[in-house]
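One structure is given below, encoded as structure tokens.
Removed: one protein chain of the complex. Kept in place: all other protein chains.
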Amino acid sequence: MSKTRVHDSFARQSLMTTFGAELQAVEPGRVTISAPIGDHLRQQHGFAHAGVTFALGDSAAGYSALSLLPEDREVVTSEMKIHLLAPAVGTRLVARGRVVKPGKRLVIVMADVYALDEDGAETHVALLTGTMVPVPSG
Amino acid sequence: MSKTRVHDSFARQSLMTTFGAELQAVEPGRVTISAPIGDHLRQQHGFAHAGVTFALGDSAAGYSALSLLPEDREVVTSEMKIHLLAPAVGTRLVARGRVVKPGKRLVIVMADVYALDEDGAETHVALLTGTMVPVPSG
Amino acid sequence: MSKTRVHDSFARQSLMTTFGAELQAVEPGRVTISAPIGDHLRQQHGFAHAGVTFALGDSAAGYSALSLLPEDREVVTSEMKIHLLAPAVGTRLVARGRVVKPGKRLVIVMADVYALDEDGAETHVALLTGTMVPVPSG
Partner (left out) sequence: MSKTRVHDSFARQSLMTTFGAELQAVEPGRVTISAPIGDHLRQQHGFAHAGVTFALGDSAAGYSALSLLPEDREVVTSEMKIHLLAPAVGTRLVARGRVVKPGKRLVIVMADVYALDEDGAETHVALLTGTMVPVPSG
């Protein structure tokens, strides 16, 4: 695995910059991404928008797949399902992605997303399962 | 249906403002949302990020459900699956949501998302299916 | 397309025989399968079991993908989501599958399943979306 590759790809995603997101941890098959719940990322009640929760979970899942692939491969999301378990209330979202089943043609992934309050207490707000497809890079 | 309610709720979603998104059409059971593919909304190859495609599709689907509900109800997404069919290349995304099966307790919804190039030609980039839950408003 | 191939594969699925299912129509990208709601295929209220509805929808979707592939390929289901829209009450189930997006590596498919009553009136009981993977044939 090349942590550098994951960091390089992440840095090129302007949406992650727009969200103020950062890569918190990159291990083989496991990636954590977090972002503050900024005032510009909310739905009508002031909670984090489901689109933000999805984007963080999908990215954490996708990079967990990428972390297991050879240097000449990257991944695209083919499909992803998200269950929204609780309102994303708090100061920060943390998305933890992992590989369920690696493969050359398809990588099955999961992610859990948590909302953190000011004291760091976590609420499980989303569960994602999906399919990543390795493609030639560049 | 109250078009005003849909517009009011949409206007309170700061993420939609961050995306530059607008409500294009609101009919009973059908809502269209579009947004330019801004430089701040991209993945590592410069295409629209899957999180943006998801957010627009989910919102179009959710508001299509809201458009059929009584005044004292709003909706939250319970779960949503997205199939990403093609890279979101172009200048603009258009998300068309619709109700598959209305209900008091659950509303089953779909959305299709298209990328538009400079000439207005559409590419089908995503298909979403999901479950909206009516909840008491405000 | 080879209709023969679809029929041959279908005939080898012993579960379809157990269900009394038959191929009703095979066109390029579209396949219809139907089965009586037998007394041995029910859930606790006497309706068709969700597993039967799923199996028919998944098979109709999978064979719609197979109908577009070259002779040396067959398909396996990678993932499938089913929305159960109404109780499967009636005398017969009809599943209509179709290809949403063909591809060499992945085929995105849908299916709708209907319950028919004695007069032939249809109720839409399920909506499926999924991913088929072409693999070398046996």
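Chains: A, B and C, in written order; residue numbering restarts at 1 for each.
By our rule, contacts are C-beta pairs under 8 Å (C-beta built on N, C-alpha and C of every residue); 3 or more make two chains touch, one makes a residue touch a chain.
Everything numeric here is computed off the predicted structure, so don't read it as measured data.
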item: Shown chains touched by the chain that is not drawn here; value: A, B, C
item: Contact with the hidden chain (one of A:68, A:89 or A:127); value: A:127
item: Contact set of chain C toward the excluded chain (per top definition); value: 9-10, 12-15, 17-18, 39-44, 49-52, 54-56, 58-59, 74, 76-84, 87, 138
item: Touch list for chain A against the chain that is not drawn; value: 81, 83, 85-86, 100-101, 108, 124, 127, 129, 131
item: For chain B, residues in touch with the removed chain; value: 78-79, 81, 105-106, 108, 131, 133
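As a working rule, only the chains that are shown with their structure count from here on.
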item: Most distant chain from chain C by Cα centroid; value: A
item: Distance between chain centroids, defined by C-alpha means - chain A, chain B (Å); value: 21
item: Inter-centroid spacing, chain C versus chain A (mean Cα positions, whole Å); value: 33
item: Chain B and chain C, separation of their C-alpha mean positions in angstrom; value: 29
item: Sequence positions of chain A contacting 2 or more other chains; value: 78-79, 81
